[in-house]
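Have a look at this one.
One protein chain omitted, others in place.
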Amino acid sequence: MSVTDINWFKYSSPQALYPLAGKLTPWFSALAVILMGAGLYIGLLLAPTDFQQGDSYRIIFVHVPAAWMSMFLYVVMALWAAIGLGLKARPSYMMAQAIAPTGAMFTFLALLTGSLWGKPTWGTWWVWDARLTSELILFFLYLGVMLLRTSIDDARRADRASAVFALVGVVNVPIIYFSVQWWNTLHQGASVSATAAPKMAAMMLLAMLIMSLGFWMYSIAVILARLRCVIREREERSSVAGQVERPVAVGGV
Amino acid sequence: MTQLGLTDAVRDVIRRDLLVALRRRADALTTVVFFVIVTSLFPLGIGPEPAVLRMIAPGVLWVAALLSCLLSLGRLFTTDYVDGVLEQLVLVPQPLTVLVGAKVAAHWLISGLPIVLLAPVLGLQYGLGGDVLGVLTLSLLLGTPTLSLIGAIGAALTLGVRGSHVLIALLVLPLFIPVLIFGAGAVTSYIAGIGVEANLSLLGACLMLAVVLAPWATAAALRIALE
Amino acid sequence: MLDVVNLSCQRGERRLFSGLTLSVASGKLLAVSGENGSGKTSLLRMLCGLLPPEQGTIRWQGTPVGELGESYRGQFTYIGHLNGLKDDLTPLENLQFAARLAGVEATEAACREALQAVGLGPQIQRLPSGVLSQGQKRRSALARLWVSMRPLWILDEPFAALDDAATRSLTRRLEAHVKGGGIVVASTHQEIGVAPEFMQQARLAG
Partner (left out) sequence: MQWNSLSEFLAMGGYGFYVWVSFGATALCLIGEVVLVRRRHAAVADGDGGGVS
């Protein structure tokens, strides 16, 4: 079969997307469970104690993957939003809608575990380090995208307005990151340098990568499941509102 | 009757908004009075220690400017949206991004410029010296247009939306952070004797970027809101 | 020549109309009627590009309006439900700004004359629009038609809130426009008193 035979637009309608998402979800769920299990086993049981930080460093096995996912998912969400605006494709807005809560959840986790890691490492729950601060801003941006969507009743407008905001955010996050780093150099001594990451043993790196992969698979599974909910909810709303084809009479004189 | 071009349209949009603001002075005054009150409250809350006041002055004045801008954003498009003027603006046969730029320019003239001009006076309350006040004014002059430009995106996105007042703050304030950091940073580093060029250049860069990108996003958001 | 081919409209979750095809020739007035919520306003907003159509195309002089872009916006005057008046400006100022933004340098005399034609005398012209009655505001908005040089007029319920004198005056203005080869598309609930040979009807069935 040649490549041209594949209809790439087959899955561009919600009707086709729904069963596809349903079929894929269990596979990604299984992968997520296996990878996270393996990651936890290596990270908690096999990886050696860090000679500088002791065992508190093990927090990075959830902190770093969560932080990566939070940023990655925002970019993916913005990408779907851009596709939606560019191609006027409803399913890509639905993808963006399905991604946002998971991204926000990972951002929250990255903040929480970062704080829990910071307390034994830096002796304080919070430092105004560029990465943590940007993560906090990212959390606000996720909240903004989600709240903007829920405050607009018209689905079309909600889709497009939150897409525009997601894109504005994606331009701003690097600028915010840079500005906070700049701010840190200006106020030396006010904060602790966060670049003192432990030198990674191979085992540690492996655990972190596997956990990241696990989080990734988890995200795909849960996002696809939520996508199904989104599709169904929208279908239901339109059927309740009465999607009646009205006959149109036009008479000329 | 002669045909009018883009520059005429830009001038007319600005002129109309200024004329409306002039007829409705209370609105524009509210923003300025808010700025004055907020900056005057801090010394009362913190204490009259001159060294402390000098230290917090750049941050306080900048945060107050930022909040005043936020306060005035609600008016940027809402009245035009309600009375149908916005609808007509979108239908003007000129690029909407440019007309949006004109609206933002008018907004800055009405609520940004007074703050820039008042800031040095209020800086005296904090015991800032003459040259520091100059740097403060310059940083506000470069930074407040960026605030108006970014704020316009939020104002357009929340047009006619439930609870838009709170929502606009949530959308816009995180995006204000770089301007706040570079703006207040310019003053702080001048006081610390580090030099202000880097901060002011970065403020200028933010402004350039906002001038290029923000009207485009705002115009898109306005079209979405008017559908 | 304004052509609408196979136009569909969905507002929110509701389908208002689909497969709408009509054509308005130069020198005709198309009266769009239909119940509340049948999509009259949506149709007019689509015609002026405020609302992108779900499906179908709108052609102006044979070219799809999507390809015309900004230059299409220079072809019509739209007066919607909203009057587009700033409450703090006088009718005269409002009209002058509207005309100038439409790309026409309308003189003060021409604007005064237009306002006079809709029955807003010199005294009223000096008042802020906010204190005018609904009918006066509507007339003040419609005065734009007296300074409009555009071939296509898209009017949403132009006769609403007008008294008899203003209705007659507007009817005469519309008739003059179509006689001169212009096109009018107007949504309305009532009969328009323009001579039948200039009229075309379309009814959106609810």
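Per-chain residue numbering starts at 1, and chain names A, B and C are given in the order in which the chains are listed.
Assume a residue touches a chain if its C-beta (ideal position, glycine included) is under 8 Å from a C-beta of that chain, and two chains touch if they have at least 3 such contacts.
Everything numeric in this text was worked out from a predicted model, so none of it was measured.
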Taking the whole complex into account, name the chains on display that the unshown chain touches.
A
Which of A:Val62, A:Leu138 or A:Ile210 sits in contact with the chain that's absent?
A:Val62
Considering the entire assembly, which residues of chain A contact the chain that has been omitted?
14-15, 18-19, 40, 44-49, 54-56, 58-59, 62-63, 66, 101-102, 105, 108-109, 112-113, 116-117, 119-120, 218, 222, 225-226, 228-229, 231-233, 235-236
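In this section, only the chains that are shown with their structure count from here on.
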Most distant chain from chain C, judged by the mean position of its C-alpha atoms
A
From the Cα centroids, identify the chain that ends up most central relative to all protein Cα atoms.
B
Note: chain C sits from chain B at a C-alpha centroid distance in Å of 36
Chain A to chain C: how many Å between their CA centres?
47
Round to the nearest whole Å and give the separation of the Cα centres of chain A and chain B.
32
Numbers and ranges of chain B residues touching at least 2 other chains:
227
Chain B to chain A touching residues, read off their complex:
153, 157-158, 161-164, 167, 170-171, 173-175, 177-178, 181-182, 185, 188-189, 194, 202, 206, 209, 213, 217, 220-221, 224-225, 227
Touching chain B in the complex: which residues of chain C?
48-52, 70-74, 78, 80-89, 93, 97-98, 100-107, 110, 128, 149
Under the definition above, what is the set of chain B residues touching chain C in their complex?
1-4, 8-9, 12-13, 15-16, 19-20, 23-24, 79, 82-85, 87-95, 226-227
